[in-house]
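Part of the complex only, each chain left as placed.
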Amino acid sequence: MYEFDKTDLKIVNLLLEDGRMSASEMSRRLDGISERLIRYRIERMTKEGVIQISAIVNSEALGFGIKADIWVEVESDQVLEVAKKLAALEYVTYVACGIGQNDISIQLVSRDTSEVYYFVTEVIRKIPGIRKTTTSIVPIVLKDVYQWRIPPNLAKNEEGETINS
Amino acid sequence: MYEFDKTDLKIVNLLLEDGRMSASEMSRRLDGISERLIRYRIERMTKEGVIQISAIVNSEALGFGIKADIWVEVESDQVLEVAKKLAALEYVTYVACGIGQNDISIQLVSRDTSEVYYFVTEVIRKIPGIRKTTTSIVPIVLKDVYQWRIPPNLAKNEEGETINS
């Protein structure tokens, strides 16, 4: 597990704001942290898989005004096979397998509710092994996964101690 | 709606790979597209809200090995108030309001299943207005929202025509 400190935290917070901010700009904003250290830390966190820096595509700006969550019930012995097929579909933005009642949950984007309907009826439900789907239109996303911020008290302070929660 | 073309698509695909890739590196990879155009397009897509470039924090690398989806049923007249309170919680990574059966669905991260349990029981269920919660541990996410790629046929070709789906 990565040993995360306050310097890392400050850098990540700037990168959440703007993933392409230059190291020199970051150094200016973070008084007393050198460009070199910043570059080193970004590289280290990226290599260790703590962060990735990436474009996130806004489906709404591309005309996909509707998001829908779909719960998929699958023939008892075909869960993973079906999940992989769903993940390969272009309009599907999220595929997860859960422990509980629903075998697979997905999210998809589309232009309007008819498109959701035809996509579910004509594409998803024709995948062999799918038994039942339940769809819910999602008009509001208050917080999205890529907006999650690191809880500040996870970071060790300068003396290397974790600030306990 | 943003008029998305093939050049944009190529740039976004590189930025999905590495959000900090320099324009000169991108230009090298995309034969015949100048650094200047690349910089301009990135700026334009960012301003128009088609993409954002950002660090995405990997909660697992920080020790949050467990993801859980929770469906929240709320007193009939308090949905939005409760959704906002949930979005403010540190371990909560996703909050959405749906049309259908569940009032609110959230995702949270935690260190182990006991932590999920105590978080749900002692934090979430103490929020006034919450009537019932259903929790599902999510061991596998095959495709995450920020990994969604633009369907290639959305891009206009050089002649400015959309390649139809």
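Chains: A and B, in written order; residue numbering restarts at 1 for each.
Here, a residue touches a chain if its C-beta (ideal position, glycine included) is under 8 Å from a C-beta of that chain, and two chains touch if they have at least 3 such contacts.
Keep in mind that what you see is a predicted model, and the values were worked out from it rather than measured.
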Complete-assembly copy number [criterion: all chains share one sequence; 2 shown]: 8
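Basically, only the chains that are shown with their structure count from here on.
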Angle (degrees, nearest 5) of the CA superposition of subunit A onto subunit B: 180
Approximate Å spacing (C-alpha centroids) for the pair subunit A, subunit B: 4
Subunit B-touching residues of subunit A, taken from the complex the two chains share: 1-2, 4, 12, 15-20, 42, 48-59, 61-63, 67, 69, 83-84, 86-87, 90-102, 105, 107, 109, 134-151, 154
